[in-house]
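The complex is shown incomplete by one protein chain, all other protein chains being positioned as in the whole.
Per-chain residue numbering starts at 1, and chain names A and B are given in the order in which the chains are listed.
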Amino acid sequence: MNSSGIIGKIIPGFVLLAAVILPFLPVSTYIIHVVTLIFIWSLIGTAWSYMGRFGLVSLGHGAFMGIGAYTATLLFNSFGLSPWLGMILGAFAACFLGAVLGYACFRFGIIGDYFALVTLAVAELVALLIVAFRETTGGSLGLTIRSVGTSVVDFQFENRIYFYFICMGFLALVLYIWKRIDGSDMRKALAAIGEDEIAAASLGVNIIKNKMAITLISTFCTSLGGTLYAQYITYLSPDTVSGVGVSLAVPFKAILGGMFTLWGPFIGSTIVVSLEEYIRVAYGGKYTSLSQIAYGLALVVLIMFLPKGIFGTIKEKLFRK
Amino acid sequence: MLKVENVTAFYGEFQALSNITLEVKAGQTTIVLGPNGAGKTTLLKSICGLEKIRSGAVYFENQRIDTMNTHKIAELGIALVPEGGRLFPNLSVYENLKIGAYLHKARKNFQETIEEIYSLFPILKERAKQIAGSMSGGERQMLAVARSLMSKPKILILDEPSAGLAPKIILHMFSFVEKIKKSGYSILLVEQNAMKALQVADYAYLFESGKIVFEGGQEDFDKNEYIKKAYLGL
Partner (left out) sequence: MEQLLNALINGILLGGVLALLAFGLNLIFGVVKIIHMAYGQFVMLGFYIIYFFCATLGLPITMSVIIGVVIMALFGALTQLSLIKPLLSAPRVNQLLALASLIIIVENLAMFIWGADYRGIPMDMPIIEIGTVFIRSSYLFAFIGALAVLGLLYLFLHSTFTGLAIRAVAQDMEVAKLMGVNPGLIYYITLMTGGALTGVVAAFFVPIYTVHPHFGSSFTIMAFIIVVLGGMGNLLGGFISAFIIGIVTSVAAVLTTTEVADIVVLVIFIMVMLVRPQGILGKGVAT
């Protein structure tokens, strides 16, 4: 039994079918909303996992998400630039930051804990900078996207269903990129690096080039997710699209699902976002804090009992046979 | 005193020990010889609880110890001098000796014991304040043995004490082992340097690929032609 056999083809096919049909079924718009959020977070989680699965654990992806969100929004609000363009520009900006940060780290052999803390510092720095330049960015009060009703060019739709399909499309793209990475030489190189960097280097693997490549892809896609999130929610603040909280939330979702698998981040995001929304709806408002505590505890328990993530554990069990 | 019965141990998927049975009698010096990778260190780690055995049992003074935690095994009076000494690199000579007397019963006589050790190893007293990591190979090995003696153990286990040492220092090392032996300690000594080790042995085992291929006293080893050629270079 292998993953490109029955399980590998039918279940995703089924999921895809279900996803496409869902908005046309008599389900509440709230469900559509939650699924759209799941698409966005899965996208970002998967992009994070491009790096995470090879041992490049970043605790700072909030920086890239934030850059994507704020770049597109600011360019649109101030200059009317189409957010689609803004999205690309933001992604390149995030890429650039990723490149600088990545190169500096990889060049000096910064890995593991140190890499995690540097990325965390960068995320915090980006958040602080957003707050500091409050005239432009609205600071900690946040920014709302100037509304123009429904306009494809301006990436705004009064009917949320359009966002649903657009986010699904981007998620499919990010998943496709994962598959392409899987089949590439870069993947083999990175796996070798992840296992034993020194040995890999002695075999002629270009450490910096490979790490940089995956970092650029990861930060680019994360930034796309950030823009999508901003466009969908139409409101952004340093806390919701950047900073330490977001930077920790992204790997949470990916790891809970299983960061070494294609569908892991998607499953992880599904569970976490559903959990978040459920707690918010059932207990929210008055009991937001209490629900957050429950959420935190749930995360700890899940991390402890499912170290390979939910999907990762399932996959392991299936292959034991 | 120390009995290893039918022990099998794995190192990952690799079988490091196969059905090992050996014994260290009280007051005697038992040697385990064998080339690299023969399973000698795995044996010692298993005795001290640093590694779990797959099957079999280890007894110390008729008490089963293979399921016990390492620090509890140390409490029973088993002291292992690991390969290379493994001193605490950022502690001084004095502090390394002091931690050797960590056990509650050893703490009480700490002052007395350390004076004894200083008289056995005067150079350690000279270097008492020196950081352990900055000493020479021979001195480090000496300190490691001294450290283990601080707990007044019932059995002293030495993992390749001559490894990496210059020939002159090795002579020193083995004369210490003789001295310790004469003080009445039970010793389990693991060595690659067969010639020197056999000279202090009351009984010896030869390991190859995780199995015991020969055992006996000094004379038995001397009589065996194959062993003499392969291990004693004669």
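Keep this in mind: a contact is a pair of C-beta atoms (placed from the backbone, for glycine too) under 8 Å apart; a residue touches a chain by one contact, two chains touch by 3 or more.
Quick caveat, the model's predicted, so the values are computed rather than measured.
Here the missing chain is touched by one residue of A:Leu85, A:Ala99, A:Val118 or A:Leu275, and it is A:Val118. Residue in contact with the omitted chain (choice from B:Lys3, B:Lys98 or B:Lys154): B:Lys98. Looking at A:Ala104, A:Ala199 or A:Val281, the residue that reaches the missing chain in the full complex is A:Ala104.
Of the candidate positions A:Leu203, A:Leu290 or A:Leu318, contact with the hidden chain is made by A:Leu290. Considering the complete assembly, subunit B touches the hidden chain via residues 48-50, 69-71, 74-75, 79-80, 82, 86, 88-91, 95, 98-100, 102-103, 106-107, 147, 151. Panel shows subunit A; residues 52, 57, 59, 104-105, 108-114, 116-118, 120-122, 124-125, 128-129, 131-132, 244-245, 248, 251-252, 255, 287, 289-290, 292-293, 295-297, 299-300, 303-304, 307 of it touch the chain omitted from the view.
Definition applied: only the chains that are shown with their structure count from here on.
Per-chain Cα centroids separate subunit A from subunit B by 54 Å.
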